[in-house]
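Note that this complex is displayed minus one protein chain, with the remaining chains in position.
What follows is chain A.
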Amino acid sequence: MAASYWESTQRKYWTFTKQQLMLERKKLEESERNLVNLYPLPDRRLLSIYFYHMLSKMARPLGIRQQALATAQVYVRRFYTKVEIRRTNPALVLATALYLACKMEECPQHIRMILAEARHCWDTSFTDISKIGECEFTLISEMNSQLIIHHPYRSLADLQNHFQLTQEENALAFSIINDHYLTDSPLLHAPHIIAITASILAVVLKPNQGGPQMNAAGVATVLQTLGNVRNASGTPGTQSRVQKLIDWVAESSVDVEALVECTQELISLYEIWESYTDKTCKDQIAKFVKARGLDK
């Protein structure tokens, strides 16, 4: 529930292993083999970046908070594990997810505002609120009404004091958490795992090297130190803050494998980000939406 991730539907029904997630998606693709072959799409992470750009473009003028945006991103990711993207109009799904997320995060937006902003920002073809209303039913139904999302932001707030993160480090950790919504991590890991990963990365990588340009060497250091933890060969007594962090991880019962996996997800995101262009995503989505009349 709200306080306890351990009892939550998020943990019980929406946290997968990598294999489970792969299998689910494969099943989905197989069931729509023709569509998938007909309309190739960019890498999922690139699509996620594109979706994020669309969402934030819309969220900004409405003054929608980051947490609602994050909730919308998780809704979209969950939804597309159940429904093949080529059967949907992604713009409609995004607008609806944001509309629903705002209600869930207690910062509601009127459905007409959402529609107007979507039309303004994305030049969408749907012109009627009933489209969003109907899509809301589909979203909720596919998610089995499991709408409460546990975000790593709360864990970060706790860790901030514990690890004595500087303001810059905290800001970097925050933006790393923002980035993780572009990966599958929200479906793979508990929020505290993500918050710890973000904190470690923020301390290891100097804040001024942050963002998508994080250098590979820094990240490799992290993995190496995490490897040390696994071998329980941390050198006690070292006073560096990184070492303190690592010692803490070693002493706690945190799943180190998960931290490594989570870090790798982020690295591969930052790597692929270099090749991102708005246009490719836009065009390839437009192809199946137009051809199949999904925008009607």
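Please note the rule applied: a contact is a pair of C-beta atoms (placed from the backbone, for glycine too) under 8 Å apart; a residue touches a chain by one contact, two chains touch by 3 or more; residues count from 1.
By definition in this document, contacts and distances are computed from a predicted model.
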item	value
Protein name as given in UniProt for the chain not displayed, "E2 ubiquitin-conjugating enzyme", "Serine/threonine-protein kinase SSN3", "Chromosome disjunction protein 3" or "Elongator complex protein 6"	"Serine/threonine-protein kinase SSN3"
Candidate in contact with the missing chain, chosen from A:46, A:72, A:135 or A:182	A:135
Missing-partner contacts on chain A, residue numbers	1-4, 7-9, 65, 67-68, 83, 87-89, 92-93, 99-100, 103-108, 111, 129-138, 140-141, 144-148, 154, 292-294, 296
